[in-house]
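The complex appears here minus one protein chain, its other protein chains still in place.
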Amino acid sequence: MKPAPFAYHRPETLEAALAALAADPHAKVLAGGQSLVPLLSMRLAQPSALVDINALPGLDGIEVDETGVRIGALARHAAVLASPEVRRVQPLVSLALGHVAHATIRNRGTTVGSLVHADAAAEMPVVLSLLGGSVRVASVRGQRDIAAAELVLGPLESSLAPDEIAVSAFFPALPAGAGVAFEEVARRHGDYALCGVAALAHGARVAAGYVSVGDVPTVVDLSGVPAGERGAAALAQLDPQADIHATAAYRAQLVRVLTERVVESAVSSARGES
Amino acid sequence: MTTKLMGQGVQRVEDQRFLRGQGRYVDDVAVDPATLHAAVLRSPHAHARIVDIDVDAVLDLEGVHAVWTHEDLTGPMAEPLPLLIPHPALTHGRTQYALARDEVNYAGEAVAFVVADDRYLAEDALDRIRVTYDVLAPVVGIDAARAADRLVHDDVPGNVGARMEQGTGDAQAAIAKAPHRLELDLTVERSACTPLEGRGTVARWDPDSNRMQVWTSTQSSTGVRAVVAVKLGLDLGQVDVITPDVGGGFGVKINHPWPEELLVPLAARTLGRTVKFTEDRREHFVSSAHERGQVQHIEVGFDDDGRLLGLDVEFWHDHGAYTPYGLIVPIITSTQLLGPYKPEVYRVVFESLYTNTVMVTPYRGAGRPQGCFAMERTMDAIAAYLGKDRAEVRATNFIQPDEFPYDQGLIFQDGRELEYDSGDYPASLEKIKALVGWDDFPAFQKEMAAVGRKVGIGLACYVEGTGVGPYEGAHVHIETTGKVKVATGLTTQGQGHATVFAQLVADELGVRFEDVEVVTGDTRRMPYAVGTFASRAAVMSGSAIHLAARRAKEKVLKIAADALEAAEEDLQIVDGVVSVKGSPGTALDLGTVSVLSNPLRYAFDEASKAATQFSVGDPGKPPVPEDEEPGLEGRDFYSPERATFASGMHAVIVETDPDTAEITILKYAVVHDCGRLINPMIVEGQIHGGVAQGVAGALYERMAYDENGQLQNASFMDFLMPYVTEVPDGIDIDHLETPSPLNPLGIKGAGEAGVIPSAAVFAAAIEDAERIPITAMPISPSELFHLRQEHTP
Partner (left out) sequence: MSEELHDVRLRVNGASYDLRVPARRLLSDALRHDLGLTGTHVGCEHGVCGACTVLLDGAPVRACLMLAVSAQDQEVTTVEGLGNADGSLSNVQQGFAECHGLQCGFCTPGFLTTITAGLRDNPTPTHEECRDMIAGNLCRCTGYQNIVKAVERAAELGLETPEDGS
C-alpha cells in the first residue's frame, strides 16, 4: 500500500511552515505521522502536499510549572511519558499515555498530533477534555488557543482551520486535594480501547471522560452520584455504539464497570488513599 | 567420538543468515532498478458482472509499462486456473480465472494487472482504471448459502459444490437403539493463516537459454512449475522454480497457482524484463485464502459408561467463491473427527458450499480443528449428561494400545484407508491429567468460587494423520571437497528443515553436521516433489533423505573397501573419514572417496590427479562398473502406503472476569506424540507456534464479513493476531513417543498439532467456568457477556 503523490515541504522556520500551509488549502501537517502515514498508504487521505514540521526548532519542549503542563508540537509521547515532572504536576497525562499504542509508536508519535487528530478512540483527546485543557494554534493570521471543548467537531475532525498548525497543548495541573485515575479495556495489548475511562475528582466535583464510547471525546459530570450508581448515571448520558469487536450492550457494560472502578479510584486518590 | 544428532536440540543453521538480516525472501530477490513491479486491480464488490474495463488512461502514466485484463489473455492463460485435487463428490467444482472474465465472485478477485517501474507507480495506474460493474447481491455465510435464495454461480444449484458421505454402518439405527441420545449444533467461524510475509512472485525470462526462472513464496515448487509450464506453453524443462526463504505459510501458500504466479512470468516474457509482484497486507486478507468456517449437527447414541454406540455427523462447509483445493478440508474434518476414539457406528455427511467470499484452502490443521471441536464437545456433552468425569468418558472410548493398527473404515484425504499405525492414548491421558492437575482442579475451582472468581478447565484430544504421500525424494551428493550437498524438493517456511535434515545426513553418513548443506524447494536440484503441508516434511523428506544418504554411504563403503583393501563390514565413517575399525592408520576422507568415484581423463586440481586413467583403475574392467554411475551420489524416494498418525492432548485452565467477561489463561498444558523426535527444540517451537495460533483462533481471530460480502477487518488493526501478551506465559509440555512403524526413522509429523484441539479445549474450559453451553467458536468477551445475559434466569 503506497501513498499517492504529494508535494513536500520541510520548512526550517514556523513562518515558512505557516506560509506553505496558507498557500495550499489541501496541504496537511506531518509531525509524528503515526496516524497520518497509514492513511496516506491506504490512500484514504490524498493531500496535495505535506508540510513536515519535524525540522522546526523549539517545538519539542515540555514545560511544566505549577499551573500545568505545556507540551510542544514535536514532543514525542515517549518523552512526555518519561517526564517525572509531568507525572508530578498532572499524573493523568502519564497514566493515559501508557495506554497509547505501543512503545515504538510512542517514540515517534506526538501528543499534540494525537489531540489534533481528534479520534474518539484515542486516549489523549478525552484527557484534554476532562482536564479542560487547550491547544494553541498558529497561522499566518496569528495565534489562538482552542479550548478542549471546542477542539473536536466530529469524528476525526478538529476545529483547526486548514492553514493552522497546532504548536502546543496545555494540560492544567492537578489541584491539591484532587485525584485522577485511568483504565481501559482493550482486546489486545496496545489496541484501541473497547472502552476507556478517565476520571477526575476534586472536592464535590466528579467527572469522567470516555474513550471509544461516542463519536467525539465525551465528558460526563458525575458530581454527587454515589458509588454503585455512577455506572448507570454515566450510561444515561452516553450512547455506546457497536462495532466488530463489541456490541453496544457490551460496551455499555464496560462503561458501567469501568466508571465504577475508575471514579472510585480517582475519589480515593483525592482522599489521599492510594 | 560420535554423538548421534537424532534427538538433539541442534542450533539452527538458518539462523546465521536470518539474524543478520541476510535472509532472501521473495521481495529481496532482484532488488534492482531494472526490475519492474506489478500491482493488481481487485474487485471492490463481492458479486458483480463486469460490464466494461477501461484502461486507456493507464499507459499515459510515465513509468507504466503494460496492463492486462482477461481480454489480453490467450490460450491456456485465458482458461480457468486448475482444480488441483479433483474428487468424484466434487460435482460442481469451480476455479477463478487469472483475471476475471465476465464476473467477479468475491471482493478482492483479480480484475486487471499492471506493470510499472515501481510499486508506487503501479498503484497510481490502478487508480486510473475504470471498471463498470453490474453489482449483484452476494451470498454471505453458511445460512445464506444453504437457503440459496441467491446463487454464487448460476450453474451451481443450491450453492452446493459437493455432497459427500462416508460411514461404517447405519448410525441412525445405532443411535435409535442406544440407551441415551444427544444432539449438538455447533459453529466454527472463518479465520486465516496470516503469515507475516504475504505472497510474492518474481520471474525472469532468459532469451539466451529460452528458460523461465520463477521465484515464488510457495509451499510447492513443483506444483507451481508444472502449472507455469502448461499455462505459458513451455516445456516443463524450460521452467525453473526456486523457493526463496519464506516468511511463514501455515497452509495458505500451498494453494497454487495464484493468478500472480502466472501473470508475473507472462509479463516477464512479454516485456523481456524481470518482473516482481509482492502483495500488501490488505491484499493478503482479501485475495489469498481463508479457512475454518463450518456449521455442524451431531447426533450421538451412547451407553451408561458414555461409550459411543452411534455417531452421526452432518456439517456444512463454507469454501468461499471457488474450489481450487477440492474437498481436502472437509474430508479431513470428516475423518479426523474420530480422534483417538472408536465409535461402534459412524456416519458423516457434508455439503461444501459456495459463498461470495474469499476461497477456502487449508490452514494449519486443515479441517482437523473443526472435527476435533465436534467430537470433543460431544464427549463433554456426554460426560455432563451422565454426570461423569470428562477424562473418564474419553478413556472409555479410546482405541487401546494393543489394537493397533486400527482401521477406522474410512477413506482419508490421501485417498487411502484411515488406519492408525501406533499410539498410546491412555498413557497420554495420564500424562495430561498429571501435567495440568486435572484431579486437583475441582477443589481449586471451589476455592476460587468462594472468593468470587470463576475458573474452568478443559481437555481435548486429537489424532493427526501426518506424512501423507504420494512421495518425496532426496539427492545426496558428496563432493570432492568432502562437503555433502543435499536436496529435497519440498519447501520450507520456518520449520528448520536445513538443520533437521542435516542432522539426519550427518548421522547416516558419519559426516560433520557443519559439512552438510541442505537445499529445499528448488526444482533445479530436485524436480520430483510434492510440497510441504499436512505435517509431512519430516516424515516424507526425512525418510527420503535418510534413504538417499544410506545409498550414498553404501557407495562410499564399496569404493573405500576397494581402495583400502578391506571388507565393507570392517569400515566405519566418522567425521567424514572412512577407516578400518580399530586401525586408525588405514583411512580415507570422503573427499578422496568422491574423487575416486569419478574416473577422469582430465585432472583439474591436485587431488583429482588420483582419479586419472594412469593413476587408478583395473585395466581388465570397465572404469565405471556395469550397474554403477560415476560420482558419489545417492538418490532415493519415500512413498508410504498410508499416513502415520500422531496424537496429543491439550488442557487449559481459564479464568473469566465476572464483570467484563474477559478471558485469561491461567495454565496451558500439552502432551504430544509425534513418534521419534529429530530435533526436540524445533518440535517444541512448532508446538508453541501452534498453540499461539490456537489461542488466537479460539479467542481473538475471525473474518468479519458484512452482509455485502465486505471484509470489515482486513488489517492487523482489526484482525486480532495476538501479541506476546495474549498468549499464555509458559506452556507445560510433556512428550510421548510411539514410533511409526511405517518409515525407517519412526517419525510422525509435528507441524500442525499445536492448533488442532484449541477451539475444543477453550470451549470446554469456558463452559466449565460459566456453566453455560459453548457451541460457537471463537468467543470474545462481548460474546461471552451476551451468553451470560441469555442464560441468566
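Should a chain be cited, it is by its letter among A and B, assigned in written order, with residues numbered from 1 in that chain.
By definition in this document, contacts are C-beta pairs under 8 Å (C-beta built on N, C-alpha and C of every residue); 3 or more make two chains touch, one makes a residue touch a chain.
Just so it is clear, the model here is predicted, and its values are computed rather than measured.
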{"item": "Residue touching the undisplayed chain, where the options are B:195, B:293 or B:469", "value": "B:195"}
{"item": "Touch criterion as defined above, residue of B:549, B:682, B:747 or B:779 at the omitted chain", "value": "B:682"}
{"item": "Among B:692, B:711, B:756 or B:787, the residue in touch with the chain that has been omitted", "value": "B:692"}
{"item": "Of B:3, B:74, B:209 or B:725, the one touching the omitted chain in the full complex", "value": "B:725"}
{"item": "Residues from subunit B at the interface with the omitted partner, ascending", "value": "9, 11-12, 14-25, 27-28, 31, 62-63, 118-120, 193-197, 245-248, 250, 280-281, 493-496, 681-682, 684-685, 687-693, 715-717, 721, 723-725, 727, 729-731, 754"}
{"item": "Touching residues on subunit A - with respect to the absent chain", "value": "1-8, 10, 30, 33-34, 37-38, 40-42, 50, 52, 54-55, 78, 101-105, 107-108, 189-190"}
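What we mean here is this: only the chains that are shown with their structure count from here on.
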{"item": "Complex contacts: residues of subunit B adjacent to subunit A", "value": "119-120, 123-124, 127, 280-282, 659-662, 700, 704, 712-713, 717-718, 720, 722-726, 780-782, 785-786, 789"}
{"item": "Subunit B-facing residues of subunit A, complex", "value": "1-5, 42-43, 185, 187-192, 194, 244-247, 249-250, 253-254, 257"}
